[in-house]
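With one protein chain held back, the other chains of the complex are shown just where they sit.
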Amino acid sequence: MPQSARTLVPIGTAALVAALAFHLAAGHLRAVDSTAALAPRPATAATAAPGVPEILMSRQLMEQAGLHVGDVVTLATTATGTRAARFKIVDAYEPTPDPMRFTARRLEARLHLPDLLALTSDPTDPLSSESVSVLNVALLRPQDTDAVRSAVTARVPGLSVRPTSRPSDGTDLFAVLDRFHWAIAMVTVLGSTAFLLALMVMRAEERREIVGSLRLIGISSRSILGEVFFEGLLIALAGGLFGVVLAGGAQGLVNRFFQWQYDTPLVFMRVTPSIAWRSAAFAVPLGVLAGLAASWALLRRSVGSLVRR
Amino acid sequence: MTPIVEGRGLTRTFPMAGGRVTALREVSITIAPGEYVAITGPSGCGKSTLLHLLGCVDTPTSGSLVFEGQEAARLTESQRSRIRLTRIGFVFQRFFLLPMLSAAENIELPQAEVGALPGPRRERTRELLDYVGLGDRAHHRPSQLSGGEMQRVAVARALANRPALVLADEPTGELDEDTGEQIAMLFDRVHADGTAIVVVTHNQALASRAKRHLAMRRGAVIDA
Partner (left out) sequence: MTPRALAWRTITASPARALLAMSGIAIIGALLFDMLLLSRGLLVSFRDMLDSAGYDVRVVATDSFPLLRIPVPHATTLAAQLERLPEIQEVAVVRTDRAVASLGRASQDVTLVSVSPTAERRAWQVVSGSSLAGVTEKLDHPPLLVSRRLAASLDLAPGATLKLRVLLPGAPSALPLVTFTVVGIAEFAFDLSDDFTAATTTDAFRQTQADRGSDDADLVLVSSRAAFGPAAAAAAIGQVRPDVKPFSNEEIVSRFNENGFAYFRQISFVLSSITLGFAFLLISTLLTMSVNQRLSEVAGLRALGVPRRRIAAALLWESTWLVGGGGLVALPLGWLLALRLDHLLKQMPGLPERLHFFVLEPRALVLHIALFAAAGVGAAVYPIWVATRLPIAATLRRDAIS
């Protein structure tokens, strides 16, 4: 359910926080953005003047730059270090994981809004200090998202108002990825079905003489199929359970690998009960049907051809 | 006359769950060229084990087996394989014809393995099919042949590379009395043509046609 509407209010190129250049207290300038490296240069407490504004830094930036809580850093809006200001790191934070840019190194800092505006606004443009890039709005009634969006757009044309929830028309990135994975899953099911049938045909062939003997002593085809059905059901259930356990194990491996590779707490793979049920709902009937189909093909043959060596 | 195969003090034991089981104990046997030997005895007395040793399919746990002057234990698997291919012909109770090949192709298979050219190979196959009375069934697959016909194809396949020794393990075990009689007559012809035969059987009628008779019990030859 939508919880809020997000209003994007770009305030011009100079105010783009991700383009900040960080100037360390020691005096050396390193131009960085969200993808560039910041050379570690610890600052000393002695350089910190009283009343230096506070700042939070992402864990990743602290690690990369070799910074610690209490260090004083200088931030500048340009690579040349003009319009710089000093800040004291008061804590590190873990950036909210963003699946849209999980590959990006989260080299980020959080400033109080007045500090940010003082640092980034254009002195020749009085309006620039009156602007922000984004307003997050929590609605009293989440179901009013569309109405609020229409109202804001009508009153302030040019604003981009987007709900934070996924659109329901299936056009967002993750809906497309969902469909992609679903399509691949379907192809895998098709391939597995063909293999399963081949294996069951062989398995049925292995039991040709036994089936022939049972038919010879008068056991009906229906009884034999019933026996095959229950056996197939048991095997399919056991196989389905094994598959879910295997996927559970793989889930841990895959997640750990990608979390390590991208330094993110994002979860990449999750075997939910719904997914487990859906997998079982495919696997068990397929297993049973493949067994029945192969056995049925065997039972159509004459008893004589079944018992003949 | 140099024997084809000579076994001295042949013993074969098998590891089993409850300990080692001795299938063959201290058996000595010599097969001369052109001989016709029948081995009889109750199930599990070691007949087939002895046949497998004579055919270089298996090696004894102790004792020595010499095939045409060569000590079998000193041969590599590939050399023993070559001996089986060129000097020995096997006939099995269950025929072991390849189901996807025709009667003629089954007979051609061992010839192809020794590198016989297609022309002579086909000629020899035709000759053998006529020999076993199946000249008109050359292109039939095993599934289209009766048990007796399959066994006749198996005999023809055993003779394909003109072996010195034919080893038959219960060749009439899967056949009725009349068909078994046809196979017995076929062995008579093979023997008459100079090929040595060792046949393991429960079939007394077949055994009685052999020139030498070995009776076995509990892994030993009790009557020669």
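For reference, chains read A and B in written order, and residue numbers begin at 1 within each chain.
We adopt the following convention: contacts are C-beta pairs under 8 Å (C-beta built on N, C-alpha and C of every residue); 3 or more make two chains touch, one makes a residue touch a chain.
The structure displayed is predicted, hence computed values, not measured ones.
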Selected residue (touches chain absent from view) among B:100, B:117, B:205 or B:222: B:100
Missing-chain contact, candidates B:109, B:138 or B:220, resolves to B:109
Which of A:150, A:164 or A:188 touches the chain that is not shown? A:188
Please output the residues of chain A touching the missing chain, sorted low to high. 9-11, 13, 16, 18-19, 31, 33-36, 79, 101-104, 131, 156-159, 171-173, 176, 179-180, 183-184, 187-188, 190-195, 197-199, 201-203, 205-206, 254, 258, 262, 297
List the chain B residues touching the unshown chain? 14, 48-49, 52, 55, 57-58, 77-78, 81-86, 88-90, 92-94, 96, 98-101, 105, 108-110, 112-113, 157-158, 169-170
